[in-house]
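Every protein chain except one is present and positioned as in the full complex.
Moving on to subunit A:
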C-alpha cells in the first residue's frame, strides 16, 4: 500500500529531534511538510509584528533546510479544518503526523483534526517533543493533580526516568526514499507570506535582534554552551547589567517556536555538566528554565481557563482594578518610571526582556503598584514577547502577581530601587529612553526628584519631555500590600498580625511519596526526613486583633474553603480566650512568644486542618479535572472521538470553584470578637 505522509508543522519548527516528522518519513512513499496559516486572521490576532517576523523567518529557514533535502515547505493558507479535507483528497494522504500540543486549545483543535482524519481514513501519528516529560505522567504521579509548587514538581521530576534522548536530524537519505515532486508553481501556491501580506506595515521596522529559525537556534546553542563553560557557573548564573540586554546566546524564543528542541538543550547541558564537574548526575537547578517551562505546561494542560482569573480553579480571585488609561501607560512605556518604561520599550522593540525585568514590570502592573489584572499584562506580553507560550506566559503572570502557586507576596519590586540595584549606572535606561541620556546616574531612576536645574541641563524636564511618575510608589505599595493581605488572610483563614503567615501553607511537600520509596531521600532535592514535616503553617491561636475584623477581609477568593467560614469557631475561640475581665489577650499570632512553646503542634491545632483543607480543596478540583482529562494522554495515536470530545467538553461550569458562589453570598464574619464572647458564644458569632 502506498503511504503518502503529511507532516503538519505548528510549533516544533525544526528538522532535528522531530519524532513526529520521523514517523512521517518512516516507510513513506511521499512526504509533504505543511504549515497552515490564515493571513486573514493574522492581522486580527493579538500577535505583534516581531512575533510574526520571527515565525516567518523560522518558516523560511525550514524551507531552506528542506530545499537542501530536495523537498519544500508547503505553506497552506486557511484554517486547519478547511484545509485538511482538501489536502487529504488532493494528495491522496494516508498518514498525518504532528507534534503533540499539550495546551488545552491545541488539544481541542487537534481532537477535531484527528476525528476528521479518521473520517478520511487517514492514520494520525502524534509524538511528544515540545516538552521534556509526558505531562500526564507527572500529573498521574502527583495523585492525578498537577503539582502546584515548583518544589513539588521538581521532586516528581527527580523520580522520573530521564527524558527521551534527542533524535538525529532528518538525513538526505531518509528524505530521498520518500521523494515528492515539487510542482513548478510551488512558490505561487505554497510560498511563505510576507509581513505585508499579513497586513503589517514594515517601513521603519527596527533591525531584527532575534532572527527566527532552526539554523540560528543551533548556532546560539553552541554559543550558549561555550558561554556556560566560560563563566564557569553553569547552575546559578548571577545577574548583571549585561543580563538585561538581548544576548546572542539567548534561547527562549527558539524553544517557544520549537526551532530548538528542549531535549537537545537538556542533554547538551547535562553532558556539559558531567564533563566539567565530573559528577554523575547534575542537580535539577541546572535545568532551571527548562523545568519552569515544564512546570507551567503541566499546570495548564488540563485547565482551559488557565489564562484567566474567572473560572480558573488555581487562581486566587483578587479584586483588581480596571483602568484602561493606566494600562496603556504601562504597555507603551509612559509610566514615568524610567526603569519600567525602558523595559517596556525593549520589549516592544526587540521582543525579549530578561526574566528579572519581567518580574519588575509584572509586579508594577499588578500587586506592586497599579493593581491591574494580570490578565491584561499577559495579553500585552502575548502580543510582544517572542517566547510567550500560552501556558508559560499565563503561569508566570499568575506567579508574579501572586495569584497562584502559593508564594509570599511581601516581596514587591521597587520601580526605582530594583533597577538601580540591577544596573547602578542606568545605561540600560539611556539605551532605551534616549531622552534621559544626559541625566546623572543619581537621578536617572527617579528623574522627577532631580532639581529643576539638573532637569534643564539634561534637556529633559519631567512633566514636559518625559512623563511624571503615574503613581506614588510608597503609597501604592502600602495600599496594595494591605489588599494582598486581605485576600490571603481570607484564603488561609489566618487572622494574625504576621504578614508571612498570611500565605496558606501548601502541604504538597508533606505528602507521602507516591512511587519509589528508595529515592525519596537520595534525590538531590529531597532533604533528610525531618522530625515534623510541615510546621510552617502552624499557629497556636488565631489572632484576636484582625479577627475582630474578620469580615473585613476580601473574600472573593477562589481557593477559599466553602464550608469553613461558617463553622469557624477558631475565629471566635481566640476572642473567647481573651478574658475581657483581665484583659489578657491570648497570644495573638503564631509569631508571639508563647506560641513558641510547641511550634510543632501545627497538625493538631486549629489552623493546621484548615489550611490543609484548603489544599485539599484545590486538589480536589484538580482531581476532578484530572478525571475528566487524564484520558487524553499522550498516546494520542488512537485518540477516539470520545476522548477528543472529552477535551473540548470539560465543562467549565462544574470546575468553576463553586465556593465563589458561597463567598458572594455568605458572610462568615462574626466580626465582633469582644462582644460575641460575653453573650451567645457561638451562635451570635455567625449571625
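As a convention for this text, contacts are C-beta pairs under 8 Å (C-beta built on N, C-alpha and C of every residue); 3 or more make two chains touch, one makes a residue touch a chain; residues count from 1.
Convention: contacts and distances are computed from a predicted model.
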Task = Just go with whichever of "F-box domain-containing protein", "Regulator of G protein signaling 9b", "CASP-like protein" or "Leukemia inhibitory factor" UniProt uses as the name of the absent chain.
result = "F-box domain-containing protein"
Ask   = Which of these, A:46, A:183, A:322 or A:425, touches the one chain of the complex that we don't see?
value = A:322
Task = Have a look at A:309, A:342 or A:458 and name the one touching the chain we're not showing.
result = A:309
Query = Of the listed residues A:3, A:435 or A:481, which contacts the missing chain in the full complex?
reply = A:481
Inquiry  = Can you tell me which of A:252, A:346 or A:401 touches the chain that was removed from the display?
reply    = A:252
Task = Please pick, from A:91, A:105 or A:150, the residue that touches the omitted chain in the full complex.
result = A:150
